[in-house]
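Below you'll find the structure, written out as structure tokens, and then a few comments.
Of the protein chains in this complex, all but one are displayed in their positions.
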Amino acid sequence: MIIVMKPSATKEQIAMVENKLMELGFKTHPIYGEVKTVIGAIGDKRNLNTHYITTLPGVEALVPIMKPYKLTSRELKQDPTIVEVGDVKLGGEEIVVIAGPCAIENKDSFIKTAISVKNAGAKILRGGAYKPRTSPYSFQGLAADGLKIMAEARNVTGLKIVTEVVDTRDVEIVAETVDIIQIGARNMQNFRLLQEAGLSGKPVLLKRGLSATIEEWLMAAEYIMNEGNHNIILCERGIRTFETATRNTLDISSIPIIKELSHLPVIADPSHASGTWKYVPALSRGAIAAGADGLIIEVHPDPNSALCDGEQSLKPSTFAALMEELKPIAAAVKRML
Amino acid sequence: MIIVMKPSATKEQIAMVENKLMELGFKTHPIYGEVKTVIGAIGDKRNLNTHYITTLPGVEALVPIMKPYKLTSRELKQDPTIVEVGDVKLGGEEIVVIAGPCAIENKDSFIKTAISVKNAGAKILRGGAYKPRTSPYSFQGLAADGLKIMAEARNVTGLKIVTEVVDTRDVEIVAETVDIIQIGARNMQNFRLLQEAGLSGKPVLLKRGLSATIEEWLMAAEYIMNEGNHNIILCERGIRTFETATRNTLDISSIPIIKELSHLPVIADPSHASGTWKYVPALSRGAIAAGADGLIIEVHPDPNSALCDGEQSLKPSTFAALMEELKPIAAAVKRML
Amino acid sequence: MIIVMKPSATKEQIAMVENKLMELGFKTHPIYGEVKTVIGAIGDKRNLNTHYITTLPGVEALVPIMKPYKLTSRELKQDPTIVEVGDVKLGGEEIVVIAGPCAIENKDSFIKTAISVKNAGAKILRGGAYKPRTSPYSFQGLAADGLKIMAEARNVTGLKIVTEVVDTRDVEIVAETVDIIQIGARNMQNFRLLQEAGLSGKPVLLKRGLSATIEEWLMAAEYIMNEGNHNIILCERGIRTFETATRNTLDISSIPIIKELSHLPVIADPSHASGTWKYVPALSRGAIAAGADGLIIEVHPDPNSALCDGEQSLKPSTFAALMEELKPIAAAVKRML
Partner (left out) sequence: MIIVMKPSATKEQIAMVENKLMELGFKTHPIYGEVKTVIGAIGDKRNLNTHYITTLPGVEALVPIMKPYKLTSRELKQDPTIVEVGDVKLGGEEIVVIAGPCAIENKDSFIKTAISVKNAGAKILRGGAYKPRTSPYSFQGLAADGLKIMAEARNVTGLKIVTEVVDTRDVEIVAETVDIIQIGARNMQNFRLLQEAGLSGKPVLLKRGLSATIEEWLMAAEYIMNEGNHNIILCERGIRTFETATRNTLDISSIPIIKELSHLPVIADPSHASGTWKYVPALSRGAIAAGADGLIIEVHPDPNSALCDGEQSLKPSTFAALMEELKPIAAAVKRML
């Protein structure tokens, strides 16, 4: 790290900062500029309280040189991580599409949707059993009953299944049933939930928080990896900005950035990003062309009567048509779908 | 609510929307404009899936007329709520200041801080036992041991105590010990935690989420109130914007807006909003002048050696000086401190 | 428009609002709900000061039903506008790529770049003669001398040329020389400049402002069209958000939204959006796949020595390789490049 001293810092203050750094085990290298002095400090900063330094007299700023995440970093592991969910591989040559309704409403409807998305080419089935809803008056999900319906849909279709968990107390039961545990955007910094997901041993689909920087998102993945679970799929699902024409703003740049900074696979969620089914095809095509390893798309047999997020759900027929549109895009970026 | 039809909507589509609304128990009032038709619909929209309507053919948009929150609304309860924590009253004539360190580090230091903030005029003591930290490598709090230290500080000083809870599994033990349960910004939409806090029977200090709108913040309070707990203190702690000169941007306008929309008391957290102790006095003065019912301020006996958020902590002497500065401001807005 | 009355509005207040609306030439249709009354008002709102209504006693809100823009709207003109710049057509089947350096630095370098981007398949040459720079100490452009170099590059290559204008006093000289006038992001709400560009008779490339909503962007285009100039090319170039990993956040959703709301062509600027050349290929592919009508890309023969924005410039060889990558993407969305 680099410590920048104020223009008004005295020699004594500079010496004190150097001494403190040496006491903490850092090697120091001061550079005396015309206006300001900066001190290079070599050592492991991870256990340091950086404000101990920044609040010393005469210090203007501390500039970190190393990234705060380690395990998720491509500096540590240069080969891309391929998350294997049975025979489905995320992060490899194949583009993997996850599809299904926002919430599991009843068995018949869910299995019908499962069959249709499988026929269209989806490899993983999504469905919400525990729903985080903005209003306490909205449908909150079928909970354990929903998990049973998911398992049955897996038996019928052979699709892998993923569902969101919103409470540390539910991680165990969810992990017993599903193939992938989803951490939603609102819980991206629910650190206890991240730890439990890490301990569950199941692959984790980690959505980016509404206002999370890419660095914070990777730090959330670091929490999971720190528990020994390295099977993480990152999911860009739109960030909150001033623009209200879409529910959120899909940050498509995050796809090449994640590919540069991390070895983890990254997919996109055009349904939650836009909040409107009619923009889902354009965003899906854009995300694949920009390098995403997959997509998670809401599909509902009858969006008009969905209990949750019907506005952003595709009909099965529209989803099937989109899957056809995506094939030449995947081929253009030398991937398969 | 108002349903806006597209310019291209046919008579049949308009009739179908009217019929569906009537089936759902709404009374309808169409208005035929030169370009667009709008349909007024009178009835209870709370259990309606609005996308059922918005996805009908010919519908352009649905405009809600009623606010989505009820219990927190000043439309429902015009008198301000005064949250009583023993003999401390939040939301009344008195400005209540909560102070203490980010994290509880050890008994001696914590009790020393407690005594100093009490002497300066604080009424409630804050301290973190369970810390939500961005990095898994940072200090995570003393947990149950921290709660014991808090209780001892209360015994010594007579101050009320507040601490943050980050996991549904901890609500019971926290509620047994503290006077106020805090829900932090990162958990503002951890709906299960909100429900558990609601069921705990303890007053809840509900911080605004980093990217939460005022409406979403009130909906989070609605979750708590929906469990029968009406003792909620809202806390503005800064929102995430493009500006990086402060850690977050204190949205001071939220104070008069909350006062207009809701009957709940609202306080400000200048320490987390700015992330830098040197801006805390200006923001504290500003918040009180704008109508806040109180403040929550980080104070640490030795910020340089704090295990958490030292940069934003005031020294006890600076805190005491600030309390003096705030008195004439409080008097200027006809409040007491 | 719809006027929403407060729950506390009296009959007299409702009657007064109706009377005022009728005086202003609106037909009124009140709807009496259980809690609130709303009044539908039919008429031309464009010349109305809406706050005249919103500040009447008892009024809670005014909800516009019609969009504020007319000329740019697809409601008015359903066929897409194809902007013809000589034989280059923007908005048709062909994807048009604009390329060139941020600033024109000298004749030799500029003409060399022009030849290389033409050979790679670009149809229009960009180059800055008047540069809006954040710092007064940065290179401000060659002004009229830059325009002469551009004209010469056009003679040599046959490429069309586009440059930014930043001052109403320069519109005339710029319009005499170039084929397309560019209005930059910082001037998107410089309304006088928009009017002058409208009067110039030249096609206008209108960049989206850093913090402009899509509606404000279309209103800026409306200013130009209101002067009788209908040849406008919209350009998404990234918006300002909290994320700092890229200079701006490319709002890829704006592409399908503009296609829905307006008949005007829309292109993307991946260079300014990301601020880093290495993300330009991914964003270029994503924008074309999402439906953009073209791209504007910074290319510099020697980015290391560029006087402006070298970090975001591609080398000619990288640009040529990108053009090859884009061809199958264009084909996948049934366009040509």
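Read from first to last, the chains carry the letters A, B and C; within each, the first residue is number 1.
Basically, a residue touches a chain if its C-beta (ideal position, glycine included) is under 8 Å from a C-beta of that chain, and two chains touch if they have at least 3 such contacts.
Please read all numbers here as calculations on a predicted model, not as lab measurements.
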item: Residue, one of B:S8, B:N106 or B:S253, that touches the chain absent here; value: B:S253
item: Contacting the left-out chain in the complete assembly, out of C:R126, C:R240, C:H263 or C:R285; value: C:R240
item: Residue in contact with the excluded chain [from B:N229, B:S274 or B:T318]; value: B:S274
item: Residue numbers in chain B that touch the chain omitted from display; value: 211, 213-215, 239, 241-246, 249-257, 260, 273-274, 278-279, 282-283, 285-291, 325, 328-329, 331-333
item: Interface with the unshown chain - residue positions in chain C; value: 46-47, 49, 51-52, 54-56, 68, 132-137, 166-169, 186-187, 189-192, 195, 210-211, 216, 219, 222-223, 226, 240, 303-311
item: Interface with the unshown chain - residue positions in chain A; value: 2, 4, 7, 29, 31-36, 38, 40, 42, 63, 65-66, 75, 240-242, 244
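What we mean here is this: only the chains that are shown with their structure count from here on.
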item: Centre distance in Å when chain B and chain C are each reduced to the mean of their C-alpha atoms; value: 38
item: Chain A and chain C: spacing of chain centres that average the CA atoms, whole Å; value: 31
item: Interface hub residues of chain A, defined as touching at least two other chains; value: 211
